[in-house]
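Take a look at this one; I'll ask things after.
Every protein chain except one is present and positioned as in the full complex.
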Amino acid sequence: MFRNTIKSFTSNIIRPSLITRQLPLRTVQRCSGPVFVRSYAGFPSLTRDLAKERIIELLEGYDKVSTKNGITEDSSFINDLGLDSLDVVEVVMELEHEFNIQIPDNEADGLKTVGQTIDYILSQPDAC
Amino acid sequence: MVQQKQVLKLYKNLLEKAYKFDNYNFREYAKRRIHDSFKEHKSLTKPEEIAQFYNNGINNLALLTRQSTISQMYTFDKLVVEPLKQHK
């Protein structure tokens, strides 16, 4: 007798996470008056120039970087900017903090120039 | 035989844990000390020395994990030199 109620009870418990996510849409649909469009407050979308600017500023803030040639998309961390492997690890960490992403180790090994880093970050959907 | 990859992974892990300290002074000290001690021992060549330094690092990583977790359990206000928001 109680099997059905327990089943519906447990299924209700499993659902709430789904329900809360869909909630904003549902309340908007039920309104009969003027429709208020609600959007999530988010960060501005990341363009290539914006990402490049932020990365360059980040590298310039690092006092070990020798900027005698200027930082371009082709500057390699180790050869052009004079960083060693420990510094590269730190730079990658700072990039993770700046753009709110996690860079796994195998990907981080492939980031050798500024241009490659920009490409990688832009390819991450949740970078901001 | 300790590889360069392992050492770099250890460095990254240590720095990640150091960032988690809630206390400003401990956080900055940990970051600075890890950075300076790895730089100082950058040019070690003998495998026993490297292995000893690496084991030291592993022990310190365990210590850092414990202590940074504890520091997040007891939090205090931020200091006047700490910016409150990360992003602009």
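Labels for the chains are A and B, by order of writing; each one numbers its residues from 1.
Just so it is clear, a residue touches a chain if its C-beta (ideal position, glycine included) is under 8 Å from a C-beta of that chain, and two chains touch if they have at least 3 such contacts.
Please note the rule applied: contacts and distances are computed from a predicted model.
J.: Please identify the absent chain by the protein name in its UniProt record; candidates are "Exoribonuclease phosphorolytic domain-containing protein", "LYR motif-containing protein 5A", "Cysteine desulfurase, mitochondrial" or "Translation initiation factor eIF3 core subunit C".
T.: Cross-referencing UniProt, the chain left out corresponds to "Cysteine desulfurase, mitochondrial".
J.: Tell me which stretches of chain B touch the chain missing from the display.
T.: For chain B, the residues touching the absent chain are 21, 23-26, 28-29, 31-33, 35-36, 63-64, 66-67, 70-71, 76-86, 88.
Please note the rule applied: only the chains that are shown with their structure count from here on.
J.: Report, in whole Å, the distance between the mean C-alpha point of chain A and the mean C-alpha point of chain B.
T.: 24
J.: Touching chain A in the complex: which residues of chain B?
T.: 4, 8-9, 11-12, 15-16, 19, 35, 38-39, 42, 86-87
J.: Looking at the complex, which residues from chain A come into contact with chain B?
T.: Residues in contact with chain B: 43, 84-86, 89-90, 92-93, 97, 105.
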